[in-house]
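Left out: one protein chain. Kept in place: all the others.
Moving on to subunit A:
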Amino acid sequence: MAPQLRLNAVAFVSPQNHPILIRTFEQPRQDELKYHYIAHTSLDVIDERIQAATASKSTDCYLGLLYVEDVAVYGYMTPLKVKIIIALELSDSIVRDADVVAIFKALHTAYRRSVANPFLRLNVPTENVTDHSILVSAGNSRWQAFRKRVDEIGRAVGGFQ
């Protein structure tokens, strides 16, 4: 049995590299800013990975381990180019990619379900469904469901603390 992964933070970044939602699960809650920086700097590595992926014609969403600081940062990009970045606590053990991908899939589903919320488009003048500001607004504090879903995943990964 693989050792329990500890999820420290989750970040969703829009295709235009605007932050959508950044949640941290570290206990006690500290240094949230650090994870903002981690999410932002990861975008560089993600760009590199995407270039490599397009060069090899890979269509895989999972971008693998991005870099290691005092946490291990993994990246994932949805087919609509929303980037999901997670930070796992370092432990001297092998992290199974299957586990990481499972976390990403869960997060992706959470995002998808939240963006599908029809009320996000209430009063929005345009019918353009890909308008990114709508997608970004899904992480707005007005929409609690997304946070709740992400927090739930965080709890589930973190081992029912």
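Side notes on the structure shown:
The definition used in the following text is that a residue touches a chain if its C-beta (ideal position, glycine included) is under 8 Å from a C-beta of that chain, and two chains touch if they have at least 3 such contacts; residues count from 1.
Just so we're on the same page, contacts and distances are computed from a predicted model.
Think of the chain that is not pictured: of "Mitochondrial inner membrane protease subunit 2", "Translation initiation factor eIF2B subunit beta", "superoxide dismutase" or "Trafficking protein particle complex subunit 11", UniProt labels it "Trafficking protein particle complex subunit 11".
Shown as candidates are A:R49, A:K83 or A:H108; the residue that touches the absent chain is A:R49.
When the whole complex is considered, the residue among A:A9, A:V100, A:V115 or A:V150 that touches the unshown chain is A:V100.
Within the entire complex, the positions of subunit A that touch the omitted partner chain are 2, 16-19, 22, 32-33, 36-37, 40-41, 43-45, 47-49, 51-53, 56-58, 60-65, 67-69, 72, 88, 90-101, 120, 123-128, 133-134, 136-137, 139-140.
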